[in-house]
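Here the complex is missing a single protein chain, while all its other protein chains stay put.
The block that comes next holds subunit A.
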Amino acid sequence: MAPPAKIRLSTTPTRQDLEALRLGDIVHLDGLMYTAREGVYKRALEEQANIPMELPRESAANFHCSPAASIDADGSFRLGAVTATASFRFEKWLGEWFEKSGARLIVGKGGMSSATYKKHFVPNGAIYLTTVGYGTGALLGRGVENVEAVHWEKELGLAQAMWVLKCRDMGPFIVASDLEGNCLFERENAKIAENLHRAYEGTRPAVLKRYGETDDRSDELIG
């Protein structure tokens, strides 16, 4: 089969750029991208610290990522592999983050739900790109031309700091949501769910249930 088309996309994309993308397209990024996950969200949104970049003019691409990197004694950065962390955990900060950052691309691992896309992404004209694998850390690391800055390293540590990466043909990423809020992973899950019962034939539930399998705390969980 033919390999999927590869599309070059700016980290400050126009609406037209994003309209052209389809679920499952393969994208490579050019421009500045910054990492922001729970540490940056808490600091910028809950502690109201000033974001040390001009967003979204400098970058409209938020990477849910901690790189494998270190800072040398002379202050220079060494960056090896780069991969994303699972994004579903950051949903509670996203509404406010979009408002503050003007992000158009959220780049991470595993996407979010279509409900989140419709609630937060669609009104902000944003889409989600997922990393591949996971993870193609060495390939993505090759796509980082330079580390432009590392903000809040002292306050948040290396893993949670805000890394500003200059990307050139950085990829692959897969388009996991579109401007209408459709979700690639939910589409795939629905196809898989149709046949899941076949694998489960000849199995049976455990004799002792667990809370979580029932939310009725008066349930004795046996039988």
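The rule is simple: a contact is a pair of C-beta atoms (placed from the backbone, for glycine too) under 8 Å apart; a residue touches a chain by one contact, two chains touch by 3 or more; residues count from 1.
Please note the rule applied: contacts and distances are computed from a predicted model.
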item	value
Listed names "Fumarate hydratase", "Molybdopterin synthase catalytic subunit", "Cytochrome c oxidase polypeptide I" or "Sulfur compound chelating protein SoxZ", with the criterion being the UniProt name of the chain not displayed	"Fumarate hydratase"
Candidate in contact with the missing chain, chosen from A:P13, A:G31 or A:G111	A:G111
Touching the absent chain when the full complex is considered, from A:S101, A:T136 or A:S177	A:T136
Hidden partner chain, residues of subunit A it touches	1, 3-4, 24, 26, 39, 65-70, 78-86, 88, 109-111, 130, 132-142, 157-160, 172, 174, 185, 188-189, 191-192, 195-196, 198-200, 202-208, 210
